[in-house]
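Showing subunit A:
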Amino acid sequence: MTEPILSIRNLTVEIPTRHGIFKPVENVSYDIRPGEIRGVVGESGAGKSMTGNAVIGLLDPPAHISQGEIWLNGRRIDALDPEEKRRIRGKEIGMIFQDPLTSLNPLFTIGEQLVETIQLHLGFTQAQAKARALELLEAVSIPNPPERFNQYPHQFSGGMRQRVVIALALCSEPSVIVADEPTTALDVSIQAQVLDLIKKLARERQIGVILVTHDMGVIADTTEQVTVMYSGKVVESGTTDQILGAPTHEYTKSLISAVPRPHEKQYRFPQVSYGGRETVFKVEDLARNWPKTQASSSGKILSVQGLTKRFVEKSSIIPSRQTYFTAVDEVSFDIHDGEVFGIVGESGSGKSTVARMIATLLPVDGGKVMFDGKDVTRLDREGQAWYRRQIQMIFQDPFSSLNPRMKVGDIVAEPLLHHKILPRNQVEARVRELLDKVGLASDAYRKYPHEFSGGQRQRISIARALATQPRFLICDEPTSALDVSIQAQILNILKDLQEHLGLTMLFISHDLPVVRQMCDRVGVMQRGKMVEVQETEALFSAPEHPYTRELLNLMPRLAQLSD
Partner candidate 1 sequence: MKTMTGLLAAAALMSTTALVNAETLRWARSGDALTLDPHSQNEGPTHTIRHQMYEPLVIRDVTGAFEPALATEWAPKADDPTVWVFKLREGVKFHGGEDFTAEDVVFSFERAMQPNSDMKELIGSIKEVRAVDDLTVEFVTDGPNPILPSNLTNLFIMDKGWTEANNTVNVQDFEGGEITFATTNANGTGPYVLTSREPDVKTVMTRNEAYWGRDQFPMEVSEIIYTPIQNAATRVAALLSGEVNFLQDMPVQDISRVDQAEGLVVKQAPQNRVIFFGLNMGADDIEADNVEGKNPLADVRVRKAMSMAINRDAIKQVVMRGQSEPAGMISPPFVNGWTAEMDAESTTDVEGAKALMAEAGYGDGFSIRLDCPNDRYINDEAICQAAVGMLGQIGVKVNLNAQPKAQHFPLITDSKTDFYMLGWGVPTYDSEYIFNFLVHGRESDIGTWNGTGFDNDEIDAKIATLKSNTDLDARNADIAAIWRVVQDEQLYIPIHHQVLNWSMAEGVGITVDPEDQPKVKYFTMK
Partner candidate 2 sequence: MSDQTMTKSPSRLRRALDSDLYYAFRTSPVAMISAFVSILLILAAVFAPLVATTNPFDPSSLNLMNGFTPPMTDNAFTGDSFIMGTDDQGRDVFSTILYGMRISLFVGVAAVLFALVLGVILGLLAGYAGGWTDTIIMRAADVQLTFPSILVAMLVFGIAKGITPVEYRDQMAIWVLILAIGLSDWVQFARVVRGATLVEKSKDYVAAARLIGRPPLAIMLRHILPNVLSPVLVIATISLALAIIAEATLSFLGVGAPPTQPSLGTLIRIGQQFLFSGEWWILFFPACTLLALALSVNLMGDWLRDALNPRLK
């Protein structure tokens, strides 16, 4: 084995706070060898990014390295003075951030940003630097570099920008690149391309890469070595196959078991408890008081017909000069009583817009949404009140879907009070009961949302959604902001709801493995159009549309995962 180019030894990072010293990174060690990609995986708050920041010397004060060593090419770099650290940054260690949209300065052309960095590190003349910049753009597969050279970041797509970011990280042939969630903000198809590029560059240029991610799929497809972190500490390190296939640490096991399997349908997500994360969800109790669902006349609770939405792209006083962007283009599908219908697609495919139109949060520009035989896009006042009680929605971001200034009890009580479902004096008891059923302690009633974790908040959202005892639940990417273990819990709850309460669900997601586990039927959307609607298993085994096939191909294989 070659010598490591970067070694982290017993690294501890401390942040002094008013509540005492907080150690986001504690006693962490790992090595990187040339050409090797090491995945650093863990859930949010595990300290994986902080380690990367410590390596490149960009800890935000008051965070600081309190202990340990970092060696780069045989030189200890953690104790260098700031100026020397700066000289290493970009020259010997490159960095790639998560969000390509915000990583580039919007006011400078990418050429200016490249030339600036090249000149700084390599001392080139303007012309030399430009030649090198064009070379780098070529290397990261940006078409037509001479033209792109003079363009501004906003003229690039997300994937292209991330390539530019990579080119910038490569400017002076660094020996190590720290990539912090480099593909999290990208769509799957782009994600695969960028990861391939990183792999290729690492191999060809013998660069060691630290790939920080929360995504097991990325780990499985890209890395050779994996370090698993949990609450600031390394719990397990080893080759990728070893960690994914035969994890030894309980935490790693729980983490891996919670990853949705792309290639088979499981009944429930297996949950291996670690650190007391399992909480009860008393769906049977809820079911006891739940009204018997009356089947809709046609068996189709919801029928979407030719649904269309246009957004103004460029406004003008003259209507004819106004240009539109069609976000949803004549989409039609049916949802049967009691099923979970999934819609998958990449960002911008219009799937969330469809969900919001069904929820009547957005007006429609064409088509109909028939709910139980009534067109809900043209409801009168009374009809609206009725419809509002039939449907509810779970949103993607658990942080923005609860009003931070309202107490949890009030949040859950709001639908009850608004629809006057219960006499005022019984509301509190019902709210407490609901909170208890979704697995929150009784004092949750008087707390504010910010006192809860993401998973708990999603439970609060569920409690709010269940308050009106709806027949139909829309879930718009309900778990994409959550860590995998929490995701598994929430998905299990949703499954229970469907099963025990007979709820019909519309499930929006970009994550194919999740969709496979959750849905009975799936529709695939691409650029505003519904390209294919199939039974889930049929779709995964025999996709008809080329786009569906492409999506399935890009799905991480995760073949090595233990069961």
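The rule is short, and it goes like this: contacts are C-beta pairs under 8 Å (C-beta built on N, C-alpha and C of every residue); 3 or more make two chains touch, one makes a residue touch a chain; residues count from 1.
If you want to know what made the cut, all candidates are chains of the complex that A comes from, given by their letters.
Just so it is clear, the model here is predicted, and its values are computed rather than measured.
The candidate list 1 or 2 contains one chain touching subunit A in this complex, and it is 2.
Within the complex formed with candidate 2, the residues of subunit A that make contact are 18, 275-277, 279, 356, 359, 361, 384-385, 388, 391-393, 395-397, 400-406, 414-415, 418-419, 439, 441, 443-444, 446-447, 451-453, 455-456, 461, 464, 468.
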